[in-house]
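Every protein chain except one is present and positioned as in the full complex.
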Amino acid sequence: MNFSSDNVTGVAPEIMAALVATNQDAATPYGEDRATQRLQDRFSELFENEVAVFPVVTGSAANSLALSVLTPPFGAIYCHEVSHINLDECGAPEFYTGGAKLVTLKGEAGKISSADLAKQLATAGTGVVHRVQPAAVSITQATEAGTVYSLDEVRAIAQVTHSHNLKLHVDGARFANALVTLGCTPAEATWKAGVDVLSFGATKNGAMAAEAVIFFEPELAASLGYRRKRSGHLLSKMRFLSAQLEAYLQDDLWLKNGAFANLMADRLATGLAAIPGVELRYPVQANEIFVYLPETVITELFASGFKFYRWEPGGDISLVRLVTAFNTQPDAIAAFVETVKSCLIIP
Amino acid sequence: MNFSSDNVTGVAPEIMAALVATNQDAATPYGEDRATQRLQDRFSELFENEVAVFPVVTGSAANSLALSVLTPPFGAIYCHEVSHINLDECGAPEFYTGGAKLVTLKGEAGKISSADLAKQLATAGTGVVHRVQPAAVSITQATEAGTVYSLDEVRAIAQVTHSHNLKLHVDGARFANALVTLGCTPAEATWKAGVDVLSFGATKNGAMAAEAVIFFEPELAASLGYRRKRSGHLLSKMRFLSAQLEAYLQDDLWLKNGAFANLMADRLATGLAAIPGVELRYPVQANEIFVYLPETVITELFASGFKFYRWEPGGDISLVRLVTAFNTQPDAIAAFVETVKSCLIIP
Amino acid sequence: MNFSSDNVTGVAPEIMAALVATNQDAATPYGEDRATQRLQDRFSELFENEVAVFPVVTGSAANSLALSVLTPPFGAIYCHEVSHINLDECGAPEFYTGGAKLVTLKGEAGKISSADLAKQLATAGTGVVHRVQPAAVSITQATEAGTVYSLDEVRAIAQVTHSHNLKLHVDGARFANALVTLGCTPAEATWKAGVDVLSFGATKNGAMAAEAVIFFEPELAASLGYRRKRSGHLLSKMRFLSAQLEAYLQDDLWLKNGAFANLMADRLATGLAAIPGVELRYPVQANEIFVYLPETVITELFASGFKFYRWEPGGDISLVRLVTAFNTQPDAIAAFVETVKSCLIIP
Partner (left out) sequence: MNFSSDNVTGVAPEIMAALVATNQDAATPYGEDRATQRLQDRFSELFENEVAVFPVVTGSAANSLALSVLTPPFGAIYCHEVSHINLDECGAPEFYTGGAKLVTLKGEAGKISSADLAKQLATAGTGVVHRVQPAAVSITQATEAGTVYSLDEVRAIAQVTHSHNLKLHVDGARFANALVTLGCTPAEATWKAGVDVLSFGATKNGAMAAEAVIFFEPELAASLGYRRKRSGHLLSKMRFLSAQLEAYLQDDLWLKNGAFANLMADRLATGLAAIPGVELRYPVQANEIFVYLPETVITELFASGFKFYRWEPGGDISLVRLVTAFNTQPDAIAAFVETVKSCLIIP
């Protein structure tokens, strides 16, 4: 009954089992173990191309490490104004880059548009010493609004990005949820569409604490190992991090978990949208629902034990966010919808 | 048979059990969960004083976060030249402090002396704008040489440190091993002896990836939460990190594990020292042994399946490091000694 | 005939004379000379309070050094979106603060409003570790639009700033021009209105390369000396920098120069505004004029030898910026107006 976030969840049983299974014998530390070595092949296979993979424990670390190799200290990173890197990481990208600037773009439903990006870059002052120098574009897939960039949208952004000699980073904290919606291959969703670096999230979708920075041009990653160590993100018992990622990929667990979360979100959204007086804020394309609810309903939901965030508190009506996950109970979905109905539909 | 390091070990069964047990229900993320809340009390009780505790996944993160609140960007940190922060963290303290300088001291057996420290600080240029400003002293307990600072030594260093208005940090990656040797309380080994901040290690002694920054003056820690987040070290599913630390303290597991590792080291050292032609480099006071062995012996040991590092490769004789751990097999100790004996003692 | 900027000017004769006069005998370096010592008293007298003064050679250095002591690495600085610190210093504030974030506000005529500031700060997430922490507000006086904040406006911004425990910085690259317009004392324009730190500009108003960071609470400046040295801004022959500032204050040269530049701007603005087809963009309150001119006129002006910037190139009509200075020739003003007239008024 907790729809606050997908990070309130525990660990998927398959992943916990992998951790237990990994706990045998000694292993070479700092990523020189076999599980970590296997990851390179495993991800290269998954993405149909040779990639460089760096496991870390948080999405903030993944994003910031990725951006730190794309952006010089005097660089600029273009991103949506509500992006996690801009709003929710306490300045991590600025820290890791040595003081780069995040230049924010507005955009409906959590998305930046290639047109707005092109417009901004056209007057950014490339080559002018007084101005921070455009270096990277970062988009979030799925977005903070629970929407998903179409492949055409990604391609258009990548085209603008590359035409200005910038690199394209994707914050994929909910990449599995996005990929399920896109219905394409991981390769199609990333480097084939022009993505240069991906923060590949697993924590929100069933891992304990596991993300991976994935470079589609491995040579871009030359300094990443040093930067990861220097930021305290090179685990000595790395195999326990790598084991999570291996289990996450094993038998498409990541896609199954993502698909289930999306299904639950779709069911919840459909149920709510059918109720008069309830309005969805954005199309529901992944596992997050933004919905306007009367405060009377919100009060009743809280009283019934549901947990979630008022995203934008209003007067009579507030915008709330509901997040589903790999282990959401279908019963909880039904109960939530029923509770709302009971408040709003006069029998 | 792997004596390379205590970080080649897996996870202590009690800690793995705690992780499994934690994996139930949803929990508030980012450390607002109950397990993390309990840690504050648990550590305050352990140290007989109110402390501020910040769990992180690596010792490098713990050390650098700790030092970053003690040292301004134009500050200097005094440490042993072979300390982990100076040699083995790829510049993490410099990164986290925004460019502070590590000023290194020599010293036998991995220890700095209060006299050398006093001498250095006397000519450090405090208040002179041309010079980096002394801000912190960092010692390692147990040291990189497998020795342990006596309480008198800690107190003397703390006295010099504080008389210059600096703060004293202890890198306690092997704090349990040191404490067992000291035979005193955690409080006596730290704040009662003048320690201001401790990196409390658990990973090398049985955790999966868990350390804690412990401030004995909680007000010193005001900015730590932001710095941890900003460096990507605030885990969303923090309870799985806190659970490791809780289990680590539960029923004195940490001390039992440390005592066992020390015992194995003592047994190994005693066995080796009794063999003619074998010379210990430092007193063995924790779980690390530095010993000179003929290369012929080293070759035989490797051939027999033992793993360890040549610390200082020599010609005929090299210095090797042997590290024991909470799960070292007594049989492996005996086998190692026997192998050395078989090479060196002509029957 | 060069209205491009007030930094295209040379050095005021009084200041050049002071440099020549200073060039005698030897002097203690690094600001321990008498001229620099005198500055402390001279500025304290000028501001009717004890201040701490740090001369530097550029406004970017002054601004960034000032902000670096007000803002932790995880802090946020609130400023206008077109402010120099945000747009024109290649990320200097981010560099000096170790990665703080500049949060930008919109606002007519180059000014932020206290109401907008209050609104932003109300939702800034103070105390929330995920968010950068509000630390400073920076306004520009006179603004980048050639306008001047009224004392009431400054006071209102300071009130909001201080009510959130932030500090207020003023970028006074054109402080003399602003003060002349305000017609109040330096103290009234700064600390009496709630300003905590001022970048006191002199270069644009007649110095060779001289600005001063002025702290109205001297204890705030404790680390400034180290930060200035560390950034390479502590001149060995500091007396030649201090001498510029002394001469700048001597006999109110700074106010005379500022008043003259303002007068020239007023005359130019008045002359232009009287011409049909010419429209001023902002009220002219200092020494900058933003005016819409037809491209035909702009072409003619360039052909006649006038220099200035197209600020916002348009189609038929562009916005241009004209800047007057302490040594603007009245004849050039008249000639400029006449040229515009000759293009637009059919005889």
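The letters A, B and C name the chains in turn, as written, and every chain counts its residues from 1.
Here is the rule we go by: a contact is a pair of C-beta atoms (placed from the backbone, for glycine too) under 8 Å apart; a residue touches a chain by one contact, two chains touch by 3 or more.
Being a predicted model, the structure only gives us computed values, none of them experimental.
A.B. asks: Using the touch definition from the top, which of B:Gly99, B:Gly146, B:Pro186 or B:Gly201 touches the missing chain?
C.D. replies: B:Gly99
A.B. asks: Which residue from C:Thr9, C:Thr181, C:Asn257 or C:Asn287 sits in contact with the chain not drawn here?
C.D. replies: In the full complex, the listed residue that touches the missing chain is C:Thr9.
A.B. asks: Quick one: which of B:Val132, B:Val180, B:Ala193 or B:Ala261 touches the chain that's been left out?
C.D. replies: B:Val132
A.B. asks: Using the touch rule from the top, list residues of chain B that touch the missing partner.
C.D. replies: Interface residues of chain B facing the absent chain: 73-74, 87-91, 94-95, 97-102, 129-133.
A.B. asks: What residue numbers in chain C mark contact with the hidden partner chain?
C.D. replies: Residues of chain C in touch with the missing chain: 2, 4-5, 7-11, 16, 19-20, 22-30, 56-62, 64-65, 89-92, 95, 203-204, 208-209, 226, 229-237, 240-241, 307.
A.B. asks: Just the residue numbers, please: which parts of chain A touch the chain that's not shown?
C.D. replies: The missing chain touches chain A at positions 30, 72-74, 98, 129-130, 133, 223, 225-230, 234.
Definition applied: only the chains that are shown with their structure count from here on.
A.B. asks: Could you grab the centroid distance between chain B and chain C? Build each centroid from C-alpha atoms only and quote it in angstrom.
C.D. replies: 51
A.B. asks: Which whole number of Å gives the spacing of the CA centres of chain A and chain C?
C.D. replies: 42
A.B. asks: Indicate the residues of chain C shared as contacts by at least two other chains.
C.D. replies: In chain C, residues 73-74, 98, 129-130, 133 touch at least two other chains, as defined above.
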